[in-house]
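Take a look at the structure set out below.
For this view, one protein chain was removed and the others were kept in their places.
For chain A:
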Amino acid sequence: MSGTLFRSLFNSLSLYNCSATRSLHTATVYYAARKGTRAKARAKKVKVEITKVGFIPHNQRGKDKLAKTIINKHLDDSHKSIPQDNVYPLRYYRWPVYTAEEAVRAHQETHHPSMYNEPEAFVYAKVEINMEGVKKNRYIDNFSRLTLLPHYFPQDEERTILAFCKGPELIKQVAEAGATMAGSTELVKKIQEGTVKLGDYDYVIAHPNIITDLVPIRGLMKRRFPNIKAGTLDTNICDLVKKFAAGIQYRVIKDENQQNFGSVEVPIGRLNMSPSSIAENIDILLKDIQTVRPKRDGLFITRCIIVSPPSSEKLKIDPFVHVDRTLSKEVQEDSDDEDNVAVATA
């Protein structure tokens, strides 16, 4: 209102100095808000949902919080003393550390025909891992790996392998090595037609000499398309078949409540094998886990326990006989440019 009044006043004055006053704006100026600004602001507002909490007796308040206070899963019993007597209850002392052979022999005792009578029971290595990454508060993702242990033992699961390679000689060798199905371009055609289904096979591997012919079925294979990174593409395809047929697959999983605690239970043999061969399997397994180690200070593998159901015994072995306890300083330093490589190969 006043703006219009002023303007009329100025208009009347403009008779005298019209050019100077024309550019003067006195009215309230409305700039239209930019498109989407209000919507953005609305979206920004966090809706606070008020949940009604009923009456809680004073002696029960804060109980849910108590439940959340979790115990550190990286157990440390170094405050306990070392036993000096020849007979002692375990609970007051540090865990005894066995060698891998001793641990297996102890399990063989409990599974003896006169006791549990399960001489072919599986032996598992339960490995606990500190999942901390290079940076603080950064943790390694869950990872899964497949390794071939030096001493074979029969496993319950059956694995099916589809192998692609060129040349009748090679195909023959691959089939002998243990591939469920091996072939070259004619197999590609069968897949395209639908007579061979990719879904029936657990693993798809290939020799680099056929990789160009596989391109037509790339869309069908999607992420299972053989590649070097996943370890499914190699010139030495016979060894690859053996690895996938007899290797053990394991997945290290982080704890839900404790990000820095990862654990995995891997079968490493059967009790009827000789203790030394099981020890060699443990050695290879721990070395394989160690390859994922981030380039940081401190422990990676924190503890290794040998178990064998149905016995509930847990026998601790020293993992640092097999792998290095800490990373050398030089390796840590030259890793600065490449950041935390914890890539899963399945």
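Here, contacts are C-beta pairs under 8 Å (C-beta built on N, C-alpha and C of every residue); 3 or more make two chains touch, one makes a residue touch a chain; residues count from 1.
By definition in this document, contacts and distances are computed from a predicted model.
Student: Given the options "RNA polymerase II transcription factor B subunit 3", "RCC1-like domain-containing protein", "Large ribosomal subunit protein bL9m" or "GPI transamidase component GPI16", which would UniProt use as the protein name of the unshown chain?
Tutor: The correct option from "RNA polymerase II transcription factor B subunit 3", "RCC1-like domain-containing protein", "Large ribosomal subunit protein bL9m" or "GPI transamidase component GPI16" is "Large ribosomal subunit protein bL9m", the UniProt name of the unshown chain.
Student: Sort through A:90, A:215 or A:331 and give me the one touching the missing partner chain.
Tutor: Selected residue, touching the omitted chain: A:90.
Student: Please identify which residue in A:117, A:137 or A:212 touches the non-displayed chain.
Tutor: Final answer for the missing-chain contact: A:117.
Student: Using the document's definition of touch, tell me which of A:195, A:212, A:312 or A:328 contacts the absent chain.
Tutor: In the full complex, the listed residue that touches the missing chain is A:312.
Student: Could you list which residues of chain A touch the chain missing from the display?
Tutor: Chain A touches the chain not shown through residues 83-92, 96, 106, 109-110, 113-117, 311-313.
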